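Partial complex: the chains shown occupy the same locations as in the complete assembly.
As written, the chain order gives the labels A, B and C, with residue 1 at the start of each chain.
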Amino acid sequence: MAERLLPEDLNFDGPFPRLSRRLRLGVVGGGRISVTQATAARMTDRWEVAAGALSSDAARSKVRGAEWFLPADRCYASFDEMAQAEAARPDGVDAVMITTPNHVHFKAAKAFLEAGIDVMCDKPLTNEVAEAEGLEEITARTGQVFAVGYAMSCFPVIRQARQIVAEGGIGKINQIHVEFMQDWMTPEDVADAPHVKWRLDPEISGPTSCVGDIGTHAAHLASFVSGLPMTDLRAEFHVCGAPKPLEDTVFMFTRYQNKVPGTLMATRLAPGNRGGLRLRIFGSEGGLEWDLENSEQLKFNRFGEPDRIISRGHGHGIGPGAERLIRTARGFPEGIIEAWANLYTEFAMAVAARRDRVTVPADWLSYPSVDQGADGVRFIDASVRSHQSGGDWVTI
Amino acid sequence: MAERLLPEDLNFDGPFPRLSRRLRLGVVGGGRISVTQATAARMTDRWEVAAGALSSDAARSKVRGAEWFLPADRCYASFDEMAQAEAARPDGVDAVMITTPNHVHFKAAKAFLEAGIDVMCDKPLTNEVAEAEGLEEITARTGQVFAVGYAMSCFPVIRQARQIVAEGGIGKINQIHVEFMQDWMTPEDVADAPHVKWRLDPEISGPTSCVGDIGTHAAHLASFVSGLPMTDLRAEFHVCGAPKPLEDTVFMFTRYQNKVPGTLMATRLAPGNRGGLRLRIFGSEGGLEWDLENSEQLKFNRFGEPDRIISRGHGHGIGPGAERLIRTARGFPEGIIEAWANLYTEFAMAVAARRDRVTVPADWLSYPSVDQGADGVRFIDASVRSHQSGGDWVTI
Amino acid sequence: MAERLLPEDLNFDGPFPRLSRRLRLGVVGGGRISVTQATAARMTDRWEVAAGALSSDAARSKVRGAEWFLPADRCYASFDEMAQAEAARPDGVDAVMITTPNHVHFKAAKAFLEAGIDVMCDKPLTNEVAEAEGLEEITARTGQVFAVGYAMSCFPVIRQARQIVAEGGIGKINQIHVEFMQDWMTPEDVADAPHVKWRLDPEISGPTSCVGDIGTHAAHLASFVSGLPMTDLRAEFHVCGAPKPLEDTVFMFTRYQNKVPGTLMATRLAPGNRGGLRLRIFGSEGGLEWDLENSEQLKFNRFGEPDRIISRGHGHGIGPGAERLIRTARGFPEGIIEAWANLYTEFAMAVAARRDRVTVPADWLSYPSVDQGADGVRFIDASVRSHQSGGDWVTI
């Protein structure tokens, strides 16, 4: 293809470049998360939503597609149909986002990869380890771009935190604590609500509910910022409040590379906590703390000095790697949709680079990869094995 | 026109509806704020950027337009040219956003209004009161939609604050304090930077620099939430730090309807303050406090009770009026671009309603109007008169 | 004894009464914590420091005693000597505070009890369970007053938190999380410092270092506020940073009465955390959160409502039980010494009531008792047993 998407004089150190055209995105799944992600993709001005499988009912897919301003002939009733049709079009989608319930992720992702279409898939990547590893295998073989929806890693101050750790800013890591505390399952009858039911159904949600939904965000963030893979864990699942088929709460002891100890906790029954994803990393020379509920600030302590509060915004503790993910002037807040937009910006760069056959430096893009998605599935699997053993240590 | 943009069965109580097509937006001015606003407009999925006057140099306008994926024939070198050409097109823009330096606002806005095109104009609306009143007069006569860029009033918790006051939640208002503290002009040499220079040039910025840029945001927000127009003020302008042709700091005593006293302060030389737009309203039964640097939370006190912290998010203290401006689940933060997007959503509703000849209830839309923009210009003018008198009380 | 310390018309509902004379306090141990406690005792104006065993060197004890304005003949070189001499004086001490290193607690406390003198002993109560139970046995038999230094339970907002739980304010408890994060052991060479060395010496500190020093504060606070005894735990001890003879960090899963699950964590190597004793209790209807680093505020959430922030100070969410422990007007902060003073006020009431042979209502005084001290030792012992088993669940 003569088309060139990235600039010829691509500068890997500066801001991410504009592309020569908007990339075409297909949407698989039609719930709230797909709206958030489509909004984010649109926000980048590097994507346009071009096709969708928004419902398994053909008529309904077209109705919903119309709300998205999609032409009727690109509103599909199944991902298989969509993968084949879009692959055949000269203006077919460059990539899809998969935001269906969990049990569809694997089949849908596989279908699009096999059709030559790049994929952004929500977490958990799959419900079984073998499936996740299957996707890893395909992308390793084909070189296709595959991102996973760990959007928390795309907040600018999280990127800055990762940079501080990498530069030795907190010394040798001694402890890692991460938790994700929500409260929306507090009401006794919430499990009966339609949008909740599938999250507690093992056929759909997979072997876990809370671990796969939010625990995996916590685990990803901890490894992403610390640069340390989690190697072992011991887990206990709990059902707090009303009985449920799957856990709503999990407590873990964790171990990371170099035998660094830690804890991980996730629950949806912590009244007063809305989005309490909180990461704390302590080292021999300092510590880092971040809370999604105060997502614009990073607490950075060098032992023996006053705490420093690093705010999103140009300069003042933010380096170039994080800065290129910032849209607004210092003091004007950004949020989670902007973090998703950062993921979609980097995903666009990767998709464009593959099409342009441009090799990019290893540290240019940090979007969560299929391998990280598979790590998440292995983490979930290990938590189940540990819980079933009565909380023994298991290797991930 | 047979086209109908709004649904026939429009429900004014629920969420804002989808339109039958994306509205077409023209961009006048090509700086950072136009990028923010275009991003916000795109985020709503109710607008597409369709044309632009991004530079007064024709070639450069086309180059920049290409970055925005605009066709070359809709990249103009002047607003006059753009107004005429777009008005003549069957697919011409439905509205424009004007984000030029201040001295162009009036002429550009007038040109588009006269061409029948609706307008979203950044603040300060104009540099002279007569100009602002001219725009009021035109829109009053033609019924055109004219919004002004007081985006701070579009945060969901600000809407909730306004609702609390309106419902008597803090009793009879006794005091209003508002301030906007920034720090970006702290460096001695900042005034020489190209993007700063025009803000200190009376020919471009108008009679004030800090008052018209951020003081006017503070004044708008105070009136918006309290429901009380500001009637009088006494002001002193200051230049802190390096000498400058216009003030960088202002202190005011203010008086609102019903003789409610208050203070207003704005500065760009407050190191450690990024976006310190802070509103406090105290009444006979309680108080409200909000800070842009922590934009997701509203402090609400009923005297004699513990403070309540109202967070953006569905339920938990957020009523339906604010709720329809919320995109993400509780705990997942939003920011200023989302506030702008709320402005562009309401603007889209107004533009569509005018085209559909639909009359909307008075309280359906709360986007900042041309009258509020003109109030801002009268506020700026009063501050100049007071300052020149040595800080006497003047009526706005 | 004709002397009557408490008023004849003692009102158990109001503020704590003045006594007819200051009680006489003896000090055993002369380190920083004894200064803090003596300051607190003096602050109540219900105690005077009257005697001391401030050093095992007789001359040095007199020198230090002089700094405390003690007469030379009441500066002792051993607790045995002090117990006998003071018991023999008509103006002998009413009670002693024991703030020696841990291994002396038991012997000293026993000596004073046997001499008929009431005791306030620092935590951990003893280094062995049998010793703690011995002290329980003596006090059960003699009716002597024995308080233990869990001063965190004496903050007014902690008392209010306990009251909220007791009144069902958060519904049925579902989860309890507590942690105590400090950073002072971060430097690699800190373990060599004289005031640190004994804390890592099993002969002195007992079988644990971090658990017995700060973990036990966390465990006490969690039970005190929730009203639920901890029944089981699994623990892993860690040495983060430089090698040490005892743990500096501990992670636990915990189980409270009614099988309520929880976590407990304590460390002294969390840079950026000074006094991070943080308690979170979540129930079926709400949650409570408190942090020693922000000790004047209690976060109280009723699910579905905005968070409430209860501040120390009269009214505004503080009930009478907590209010009588407050010294200053709302908005004027208090701290840890005031919490200690609250403990010493209640201890004074108990000592006076015993001397006056007055029976007090069960809920009049909430100072930490010898039984709670023994619970702390059993908790420490269980943590050791669990750690040694590789982290198995053990019953406390």
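Rule of thumb we're sticking to: a residue touches a chain if its C-beta (ideal position, glycine included) is under 8 Å from a C-beta of that chain, and two chains touch if they have at least 3 such contacts.
The model shown is predicted, which means the values in this text are computed figures rather than measured ones.
The complex is built from one repeated protein sequence; 3 chains are visible, and the structure file as a whole lists 4 copies.
Keep this in mind: only the chains that are shown with their structure count from here on.
As a whole-number value, the distance joining the C-alpha centres of chain B and chain C reads 55 Å. One simple way to say how far apart two chains are is to compare their mean CA positions; for chain A and chain B this gives 34 Å. Note on chain placement: the centre of chain A and the centre of chain C lie 45 Å apart, centres being C-alpha means.
Across the assembly, chain C contributes residues 300, 304, 307 that each touch 2 or more other chains. Those residues of chain A whose C-beta lies close enough to touch chain C in the complex are 170, 174-175, 177, 183, 186-188, 234, 236, 238, 240-241, 249, 251, 253, 261, 263, 265, 267, 269-273, 280, 282-287, 289, 299-304, 307, 391, 393.
Within the complex formed with chain C, the residues of chain B that make contact are 300, 304-311, 315-317. Interface of chain A with chain B (complex): residues 18, 21-22, 32, 35-36, 38-39, 42-43, 45, 67-69, 182, 184, 273-276, 292-296, 311, 313, 327-338.
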